[in-house]
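Every protein chain except one is present and positioned as in the full complex.
For clarity, chains are labelled A, B and C in written order, and residue numbers in each chain start from 1.
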């Protein structure tokens, strides 16, 4: 684990994309290729076995491989040489048959991505479950709704958590779809014709895809990178959906707001301040999610690849693709952690909701006045009362109760009821209920 | 049309996202809202008619609206005021009932995006058709396949054009899916509870979605921006798939390559050079596509939105969302244009393919030698011959024919056949055929 | 003014980069070129006068120019044709002599950028002055320092505002340096040799630079874009320095914090909520600043330009370069506005600072205990007391005063003094004083 990995590479995605995992995937591709070649009758079953066996026992020095990669521009060339040397007998000559370096690296990237996405989906699902649990538990917990970071009108914490749930579910659904449909085998040989396999190319391609559990593409996608871009886009969306949850948590945990607390034991201390209790999980989630957009941009900008294989743009994908999986995976793991350890304080929520002496309910009063005096006039009357209450430090109720234009329409008890946040929640409960029903049914969107 | 729009804002997307289009969409939303309110029984049918009528006749000074937007942070507030003033009678008070500014702007953005994407899809489809036509016409046109911008082995121009087709089709398919599933109405009122509508909120939401032909979301998505992000991601993928086509065209059109020509009449001249014939369409497509990744990154980075409505991140979406639609639309229009006017020169393609005296076929010879001498040894023999041919300016055929290791295995006529590019195309034709079949069937991927 | 320009294009930068400004700059370049050609003896003084005169009276239809630009890939070709047609007599043939389209467009871009940056620098300077005024006025205003959005230890508002000042000054200093040293004339002719001017090229280049008040480059920079990149980088830094100020303001203005208020009359209202008072200036500044990083990335990614003039990457600069100037200019104008209208509430600041019953001063107590019991032990004792105070809702003072380990070292009055935020400000005043002295002296950094 690197110096910054505790913060920036949490969860299983880091291991899923580590050098060892990548190397293992490349060897899996070579083994699967040998099997596919044998199945298509291009090489013998014995040769395939010998190659497969070698991929299991060959010892690779990643450090050396990395260094040798500089000579040819990728690590597959020295890997294939090492593997050939490890194969007993004439099968050595059949290693990597028909393939080009990019075939192996791209296919390995798809395997690696598939596994990393599986880990990410697990954390996204757990995070969404935790958010749904919060939404259910706090379906009726009233709090101030805030727009542009100003208190605006009442909401429930349930509504906020349900919105988190839906966002996470939508991101997960897209990511799962990408995993299911867009991760494909790459196999085209030097220039995408599979020429060295004569007429057997398509059969080998098909067997290879089947063997590895990846989609079979219509044709090689050496320079047609929509698969990479779609994966990047889905990861970028996921990062954003995680970031907005984490940002809300950090804002709710502010000392002056105090509505949420990260309850993880032994976490959040400061090197200098004994009083601090930082919401580390949410903060770290934000830190990780923020790195995604730049990485997505790099991958999208690398899509313009020349002719049959690119002069640099392909190589430019390797690091950002890996880093994107790690940083989104880490954001997911941290957000899950933050949600699973989130304690909310309903009494503080209610206290904050009424701290302005009723200003949170101005729309409620204006809406009640509107039928009698018209919407714009009602808003003006209430705005005037709100300004007076603010300026003089009075409760809005008192100011309104002293305003004849208001009392002509509403009696004191009606006014008081209008200023209860619980009474002005509109469809909040219904929204929560349908969002939770969808979540429970494994959907992120409303059924058509 | 602005100074740079001829180059950077080609096609219909510019008009689809222009201020006038945006304004019209906002008025459509207000009209549809009035109808939905009436249908839900919140307001009278007469009031709805009066509002609808006003949206049709109200005259808006966009310049003034833009200026007034500065006071409240968005153009909806002054728009609603103007609209109210245009409504005859008491219905004025029902304008915008239950909605917040972001409801109108977001829903209008979805309408605008839907229309712009329709235009883009049309250009993408035409571009893919043009590429497919080229692939069909040049299924057998041999050319040099190039990897890392070096001639590598033979391909067909059909294979290249088929790969373009598939890339464009995949981008279009995703964009169409986003349009179908991710463009949703926004309606939540001030804080997402629709409180001012009492118990009628969900009914109005549902009617509004139906009226506008947009999806109905589970709950308001004021700060849950996966819909924007998914749209941005799909546009980013499309930009990349367009860019790789355009880049190939520009490279094929190089004076020294000369395999492709932009045949548009009256285009591509230079202010100083009478001899120039620039492939303007492809160049402009590249210029437009290159602007997408940064815009996507801005939209993704804006996903972290605070609480019930964001303090800046929402506003930060407006310009990049619009610019992204324009620049991808323009890239699509230019690429379509470039493909529809692309002339390729098969004789120059073949001439280039044989210009190195057979070096393009080294893999072919090595593959033929491999059964007898093993793959690695075969590659070494051929590499030695290739180096000798290059160093001494000789034809590869002559060098090989003088090499006993080679002639032990292959006789001169076999050697000559191996050095014909037409004889070493592997699965190129099959790939083209299945790609075209899929394109004709309206698919971008292989059926499962 | 466009629909969103009230929010997203505030201040003078929009006008400075508008089509009209760009067109005027291109005509200035053509006029200056004519003068330089005459001065170098390439054309006659009369011809230069005729051309100059034409640049003043020619009427250009920007709409038509934009449309015609599509044929050649840039608007200079049709502009030159129009200008030639407007020149009386044989001088028409001397229009644009020696230049290529990119010479005119790049040089005009430098003029436009110089003017836009001048506007931005004015707003940055005014913003920094406003911040400095706040720092001076609130040198002694105590408030809670917040780290990771948790109250941590006392600071002064003066320190915060001084940090804003220094950030803005540093951004301005760099931007001014870029304007002074990196805005250069572009003049190379078709391929950078100025061949059509024979031996007179360098003289014309030199005169042209002098005439326009731009730097003279060593050689043409048609594809050497560090000047654009450096300008973009400086604008990106400025955006970030503005964003961090605006973000602080938005956070301070939160209802629950209430330490800052945007006092602009008639601004910040909501379409639905009469009680809202949104800090529109800071919010808009954030919205604008957030768009900069993606634009900078696009400009940096466009630096790789081919050979003598690029096939798309140059064209890809136009819109992001312009948009970057606008969005940073708008962020500067809004931040200036926000700072000039910022009211802070010292009593609320102090109330917030003591709201946790002394927890803000735990470091102060720990530091006082450290000499007697060692730093780590002291921190442990204080952390224990802080936890107890938090858990039981007691004042930290009371808990500490009941702890024998503490009272062994500190008597009650010493303890009480340690819990006064005013007594634990360290070097805050000194930092403010030296920052203000530097600002007053026109420096953003400490003199060596």
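By our rule, contacts are C-beta pairs under 8 Å (C-beta built on N, C-alpha and C of every residue); 3 or more make two chains touch, one makes a residue touch a chain.
Because the structure is a prediction, the values reported are computed rather than measured.
Peer 1: Relative to the complete complex, which of the depicted chains are touched by the chain excluded from display?
Peer 2: Looking at the entire complex, the absent chain's contacts are A, B, C.
Peer 1: Given that one chain is not shown, which residue among A:50, A:92, A:229 or A:280 touches it?
Peer 2: Answer from the full complex: A:280 touches the omitted chain.
Peer 1: Out of C:208, C:301, C:316 or C:406, which is the one that touches the chain we can't see?
Peer 2: Of the candidates C:208, C:301, C:316 or C:406, C:301 is in touch with the missing chain.
Peer 1: Return the single residue from C:65, C:162, C:212 or C:419 that touches the missing chain.
Peer 2: Among C:65, C:162, C:212 or C:419, only C:162 touches the chain that is not shown.
Peer 1: Touching residues of chain B against the unshown chain: what are they?
Peer 2: Listed in rising order, the touching residues are 144, 146-153, 250-251, 253-257, 269-270, 272-279, 283, 293-294, 297, 301, 352, 355-356, 359-360, 362-363, 366, 379-380, 382-383, 386.
Peer 1: If you put the missing chain back, which residues of chain A would it touch?
Peer 2: Chain A touches the missing chain through residues 1-8, 10, 19, 22-23, 62-63, 65-77, 80, 96, 99-101, 189-190, 196, 246, 250, 266-273, 278, 280, 282-288, 290-291, 293-298, 301-302, 311-316, 318-320, 323, 327.
Peer 1: Mind listing the chain C residues that contact the chain we can't see here?
Peer 2: The missing chain touches chain C at positions 73, 84, 90, 92-94, 97, 100, 145-149, 152-155, 159-160, 162-164, 166-167, 170-171, 174, 181, 189-199, 201-202, 205, 215-221, 223-226, 229-230, 232-234, 236-237, 239-241, 243-244, 246-248, 251, 286, 289-290, 292-294, 296-298, 300-301, 303-311, 363-364, 367, 370, 374-376, 424-428, 430-432, 434-435, 438, 444-446.
What we mean here is this: only the chains that are shown with their structure count from here on.
Peer 1: In graph terms, with chains as vertices and touches as edges, which category applies: line, ring, star, complete, or other?
Peer 2: complete
Peer 1: When the centre of a chain is set as the mean of its C-alpha atoms, what distance in Å lies between chain A and chain C?
Peer 2: Averaging C-alpha atoms per chain gives centres 31 Å apart.
Peer 1: Among the residues of chain C, which are close enough to touch at least two other chains?
Peer 2: 250, 269-270, 272-273, 278-279, 283, 293-294, 297, 301
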